[in-house]
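Note that one protein chain of the assembly has been removed; the remaining protein chains are unaltered in position.
On to chain A.
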């Protein structure tokens, strides 16, 4: 650490290096922190969360009971103890609330004044954050599994929507209408993702175990379909041609730079693909438990030097090194299946929601004070520590 600091001071290193090293260290020390709580608003499982990209302050969450909550993550109290307050809620009492489970929520990438939510009640609503009323409602024929707004799009404001219908709908926020349909899948589309690198590139994952990458400017069809065997015909049986997984593909995630694409499927596998060529990089993550019938929301760290993947795995969250496939750690804290997790790039915090109605904040645990420091305040600190936390003391009775 000191070496990094001196190198930074001397201007030897790129400032990015220090930043990367520090954020990597923080990510590696992610723990369930008793100081950070998130209000329990949801009375049912939490399907999706999203943290806005502008300030990194507000977090959206959508529950299986149709409730949408906005939390304030910023701690201005000055104490380490902080409970993330729910700023506002679209509760059951609201007339505009989704009737059924909310599957996806997403902030408008450029402004917190708007967010989009889609639900199993076959609608997608565009909300005004101030009034908490839908500005626009799109209705579909089937349950909406997933939608996504391009985080970098400047030339279009399209929302890709994956529904029970195999056709992918593109809705334009400008006109408020469905303008385009992408055909090619044969089963419901469980997840859609825009590339963070090219604004017209869209990846879609479907229950027919295929993942297609589209250029929305091209009308004729998809650019390519991800193939787990990379076109090697000898390995693939006839029906497994051009499939990304041997089961439903229910999770999609681009890496921060958009160069790689991660997919998860119900075959308990996670695969890393080169998003430019569609080639399977054959990174082995081992078994990633996944029996969700809906979309699985997982995330990738940003700004670390080996990047990490956070993927829900049963009732815990598995942390893998992205390129080596090494399991770094398992974050265990939920008491039921975890459905979604979201990485906060600014503070290297991780938020996860699960079927046990909890949103847990995984906060880096700062290193314990050094020995010198402890010696320095030995008289006060130690006593204070013990008085603060009597629960941490052993209580061996003498007669035992």
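We take it that a contact is a pair of C-beta atoms (placed from the backbone, for glycine too) under 8 Å apart; a residue touches a chain by one contact, two chains touch by 3 or more; residues count from 1.
In this section, contacts and distances are computed from a predicted model.
Of the candidates "GTP-binding protein YPT7", "TBC1 domain family, member 12b", "Ribonuclease P protein subunit p30" or "UV-stimulated scaffold protein A", the chain left out of this view carries the UniProt protein name "UV-stimulated scaffold protein A". Annotation for chain A: contacts to the undisplayed chain at residues 32-34, 40, 43, 315, 332-336, 355-358, 360, 389, 391-397, 400.
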